[in-house]
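Everything below concerns the one structure shown next.
A protein chain is absent from this complex, but the other protein chains hold their places.
Right after this comes chain A.
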Amino acid sequence: MLGRTAHGLFWMCRCLERAENTARLLEAGFHMALTRDVATAEEEWRSVIEAFGQRAGYENKHGTYTGHQAWNYLLRDPDNATSVLAMIGAARTNARAVRNAISGELWEAINESWMEISRLLARPLAQNSVGEAVQIIRRAGTVVHGAMSGSMLRNEGFHFARAGTFVERADCVARILDMKYYLLLPSLSYVGTSLDTGQWDQVLRSVSGDRAFRWLNAGRIDARVIVEFLVLDDRFPRSLAFCHTALREELAALARMHGREGESNALMRESATRLSDLTIDGIFERGLHDFLRHFTQANNAIAKGIAEDYRFLS
């Protein structure tokens, strides 16, 4: 397979995953803001924007944080290079470039999602359409993954695409978690209050983890247990542990196909060992924010390693 094609498949899935996660994060922010008064709602929107590292870009454009500005910035603003609209467009451009490496079904799933979402986001969204937009964007992710798993040959292209998905998902989930822990609470004295538990509930919902969490924990809402669930529980498909287990499998499959291991496999092993040695107590002792920052860095290093090992660019 061409290095450029591998690169295209990897980024096709990263962009899709980024679009989906932006929508998920936005949904969490939207629900939190709905239940707050105007002053705190502003804080929450600031946190949402900051979680995706878009504060500078946003503040270049807007002096205040309002919901209308924030969701339109995240979803469709032409000045935001990582808006949902831009990411779906980039995913589709990548898919076009690698069309002969993906199944017709997958191409059509991506192309149709792009057609629907670009129609949906052609104009600024009013409050009462945000919920529907988020649902459609999330569903696009589900349809694409379904098409992939149901129609794609399990060749190296499939593994590059999946590696892109899990690299990006791990990054996004870490950002969502970081937003909650680091940014949302007015002060530490709010830990354990209804504001706190309400926010955790939204974080769970944003990763579709609320129901799974309730099954496992019978109604408890507690920061430690939730963090343990989202970081260490490798049964849940949006936990960091799950993403890195899956990523490690994809990279191992690639190494087997190529008959050699590269830098990315070594980095992956280190990261996996670090995660499996961790306990929830260890994470809190170290500080969640610090842990997440290091996790994100290691995750990025793996992505860079993949690009080098498989000659993504000349």
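Things worth noting here:
By definition in this document, a residue touches a chain if its C-beta (ideal position, glycine included) is under 8 Å from a C-beta of that chain, and two chains touch if they have at least 3 such contacts; residues count from 1.
One rule holds for everything that comes next: contacts and distances are computed from a predicted model.
From the set "Ferredoxin", "Circularly permuted ATP-grasp type 2 domain-containing protein", "Probable glycine dehydrogenase (decarboxylating) subunit 1" or "Transporter", the protein name that UniProt assigns to the chain left out of the figure is "Circularly permuted ATP-grasp type 2 domain-containing protein".
Only one residue from A:N60, A:N100 or A:S189 touches the chain missing from this view: A:N100. Although one chain is not drawn, the whole complex shows that of A:T82, A:N111 or A:N217 it is A:N111 that touches it.
Among A:R235, A:H258, A:H289 or A:K304, the one in contact with the hidden chain is A:H258. Looking at chain A, the residues touching the absent chain are 1-6, 93, 96-97, 99-100, 104, 107-108, 111-112, 115, 156, 258, 310-311, 314.
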